[in-house]
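Note that this complex is displayed minus one protein chain, with the remaining chains in position.
Chain naming follows the written order as A and B, and within any one chain the residues start at number 1.
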Amino acid sequence: MATILTVDDSASMRQMVAFTLKGAGYEVAEAADGQEALQLCQGRRFNLVLTDVNMPRMDGISLIRALRALPTYRFTPILMLTTESAADKKAEGKAAGATGWIVKPFNPDQLLATIKKVLG
Amino acid sequence: MDLERFHQTFFEESFEGLERMETELLALEAAGEGAGAVDPETINTIFRAAHSIKGGAGTFGFKEVADFTHHVETLLDEMRAGRRPVTAEAVGLLLRCVDCLREMLASQQAGERPDTAQAESLRQALEALRGNAAQEAPSAVAPQAEAPAGGWRIRFRPLPHLLQTGNDPVRMFRALAELGELTVRCDEAALPAFGELDPEVCYLAWELELRGQVPRREVEEVFEWVEGDCELAIEPLGGRGEAAPETDAAPAGDATEAPALGQPRERTQSAPAGVSAQRRPRAQAGSIRVSIDKIDALINTVGELVITQSILGQIGRELEGVLGPQLEKLRNGLAQLERNTRELQEGIMGIRMLPISFAFSRFPRLVHDLGRQLGKQVRLEISGEQTELDKTVMEHIGDPLVHLVRNALDHGIEPPEEREAAGKDPVGTLRLSACHRGGNILIEVRDDGRGLDRERILAKARERGLVAPDAQLSDAEVYDLIFQPGFSTAAEVTDVSGRGVGMDVVRKNIREVGGTVEVASEPGRGSAFTIRLPLTLAIVDGQLVRVGSQIYVIPLVSIVESLQMQAGQVNVVAGRGEVYKLRDQYLPVVRLYEQFGIEAEHTELAGGMLVVVEGEGRRFGLLVDELLGQQQVVIKSLEANFRRVEGVSGATILGDGTVALILDVGGLHPAARQQAAA
Partner (left out) sequence: MSETAQALEAGPGGPEAAAGTRQYLTFLLAGEEYGVDILRVKEIRGWERTTPIPGTPGHVKGVINLRGTIVPIIDLRERLGMPAVEYGPTTVVIVLCVGGADGRERVMGVVVDAVSEVYDLPEEAMRPPPEFGAEVRVDFVRALATVGEKMVIVLDIDRMLGMEALGAGAGTG
């Protein structure tokens, strides 16, 4: 089964995402910010990274940029969780190499549908 | 899915976020206007906190909070981008917003609707500050769903780098194929000679035909993420004229940004008349969240400390003869160390303890819904919800409790007419209670329904071959049959209880955390299920015993007594093996060395040491070589790196650093072993 890394500084969002994904049979790892996520990614290979944008220490956009620089993460789907309705964050994320995005607020079903879209 | 389980975390982190906002805002205020440039990270921190609250509130359904926070966030975003000066006025207003949010969240936490009047006036103040410039336009009406009868022709030519965005055309086509009938034609014209092929580049283009009544938006959504990474044309199939005029609709993506994606959440605006100026006490800031791993690591370390302390204690005793006048000091020091270690251990164990209200909180809703579904009237009474128990234990009893409560409603409590006919209150009572008893926690699920039907249970157990046809059983023994594997079958699985999960699973789950479950019942008066659980899974008071060269730990709670066997009392009973006559009871004797396949000193029963134990309601004796001391031991999992082992509940580390196994008395009884082998 695919392993997914969820990155969010909000514990409740992380819990909700992790709980939903585990319930659907995915394996889930969690990180509280970009730096922690990057460290995890250097140690192992995730099939999908799901990251919030606004986070302390290292934000989601920088994380995406850093991941795309790793040889093992060049093609890995990376989704941003974003509440920004303004298109600029999405554009910034895409420019950094994001695969796509999920707009907050979302519910578990929407999350799973989107994950399914990239993990097939 | 029930999002409620995450609410507590959301509230805690939101209150923390507000605290952070407040601190930073106050710092800004103190720095004073014009005191040089504001540190952008300060504004960023405030913004992030607001942003998280908004995101969480939206996700967990606190719409009023999310809406209001949105306005706060907008102002902060402008400040962050340098479009809005950080004035004393703005900071003051933001501080009032923080207060308002705190109250709104506290209301939500208490399950009440937040007071939106204050939020509304603050919202107006925020907008006034932003010079009304930001009268947000109502979100654009989504373009009319356009769905031509024939379908769509899609020309899709990825730019070479498309694969490197993690997007995959095949998956996108799969998504399209779910919308309608899809035919795909691949254009390989751009494909270079094999030798020049760069596997990381996408050379192909496709022309797709999607047949069926599919709204354009759904097609666009599939390509939403690759906008800008491809050339894309979407045209109606068939005659161009018959399709609706092709407005160059908003680029894919825009439409989905509208709040449309949020959960549809109708809330009737029944504002309470007369605004009560009731101020909610501030949410307690007296808790921090710590990952359970950290606590477990701490528990481990303390466990090590306990071991070290016991080693030192032993050395101290050995030095008694040698030390002379220094002895008293050492003894005092060691006693102090022992006391401190124990307090530290208890304190840390306490961190893992949570009130059982966490497990009980779902029942009011569940009982209400289920009662309605079954046409039964039920009053739920909960008591002792402040009783604390270990988090892991709590996680394990959630499902068994739900099962018992459902069962009580489904099978126990009668419909109102039946109750009235029997002279009972038409409203049934279901009582959930918890309390501490000794080193255990007792949880009771009691109903005043019809009670268990002794004859039906017995008949069914006979039919299933669970009891011999001529067996004479006490009431308690009959009632206990419902926990037997294979007792409840699909035949009476109702929509509510059952679902293939029987009471045997309830007992199994409870056993897994070292607990027991029993039932008592009285016809016409109701049933009571009593669950007994250990307070914590982390430590146990144990009796150390030696068999050959091995040391085992027997939990003190399962020991009845220990004795040296008298020759005259040892018997062999046909079909039951060796027994020992203790007063008027015949106790089966289990030779531990035989069961564990190790060497022992005593193989003669007469004169041997017998530890009389009780597990799963059965009393029997364990033959051991020697009784050693009693001590509290830290339980370590065997399963973490290995697996469950029959007759062993875990392991511990002794004072000398070696491992001793902790016995699972219930699994050692001869009958239990036969069951396990069957």
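One rule holds in what follows: a residue touches a chain if its C-beta (ideal position, glycine included) is under 8 Å from a C-beta of that chain, and two chains touch if they have at least 3 such contacts.
Model, not experiment: these values are computed from the prediction.
Colleague: Check the options B:204, B:402 or B:458 and report the residue that touches the missing chain.
Modeller: For the chain that is not drawn, the touching residue is B:204.
Colleague: Tell me which of B:30, B:170 or B:322 is the one touching the absent chain.
Modeller: B:170
Colleague: Counting contacts across the full complex, list the positions on chain B that touch the omitted chain.
Modeller: Those residues of chain B that touch the unshown chain are 163, 166, 168-170, 173, 184, 186, 188, 199-200, 202, 204, 300-301, 303-304, 550, 595-598, 636-638, 640-648, 651, 653, 657-661, 676.
Here is the rule we go by: only the chains that are shown with their structure count from here on.
Colleague: Centroid from C-alpha atoms only, then distance chain A to chain B, rounded to Å. What do you get?
Modeller: About 23 Å separates the centre of chain A from that of chain B.
Colleague: Can you list the chain B residues touching chain A in their complex?
Modeller: Its residues touching chain A are 1, 3, 5-7, 9-10, 13, 45, 47-48, 51-52, 54-56, 58-60, 66, 163-168, 170-171, 174-175, 200, 224-225, 228-229, 253-254, 256-258, 261-263, 289.
Colleague: Which stretch or stretches of chain A touch chain B in the complex?
Modeller: Residues 9-13, 15-16, 19-20, 23, 52, 54-56, 68, 74-78, 81, 83, 85, 87, 90, 94, 97-101, 103-108, 110, 117-118, 120.
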